[in-house]
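For this view, one protein chain was removed and the others were kept in their places.
And now, subunit A:
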Amino acid sequence: MPFAGTALNTVGLAFLTHAVYSTHEHTSLHPSTSTQKTPLPLDITLELLVSILILSTGIVLSSPSLKPIQWARWAGKIEREGRQSEGKWTREGEEVLSEGDPYAFLGLKGGKGSGEGRRGFWDVRGKRKEYADWVRAGGKN
């Protein structure tokens, strides 16, 4: 929700500036002396508190989302979503991608159905049987 966060930040900042300015005007028009203190009008106080609430909500919403810390959940998330753009670009114009599968270089995934990629298991006994059959058949082809 980057748009909502930015909108809330803008609105909150405007209200905050207005509230602080109003307080400044109020204190310069009614300076509080040592004998009596002039309290801040209720509307300025409310505006200030509401603007602070809006701004902190906006800051939380515009911050990057958290990442799961448990390995299983983190890996599952990467598996499901793949590598995505983080919305940032390097100075050379390359897109910054989110982190991917750290074991992708093993190539275990490529073998799914397509027959490519590294085999996780090589059937030794099957191959030996195949060879024995080939020898028994006379070693032809």
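Just so we're on the same page, a contact is a pair of C-beta atoms (placed from the backbone, for glycine too) under 8 Å apart; a residue touches a chain by one contact, two chains touch by 3 or more; residues count from 1.
Convention: contacts and distances are computed from a predicted model.
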{"item": "Per UniProt record, name of the chain withheld from view [\"ER membrane protein complex subunit 6\", \"Cleavage and polyadenylation specificity factor subunit 3-II\", \"28S ribosomal protein S30, mitochondrial\" or \"Tetratricopeptide repeat protein 7A\"]", "value": "\"ER membrane protein complex subunit 6\""}
{"item": "Residues in subunit A touching the chain absent from view", "value": "16, 19-20, 23-24, 27, 40, 45, 48-49, 52-53, 55-57, 59-61, 63-74, 99"}
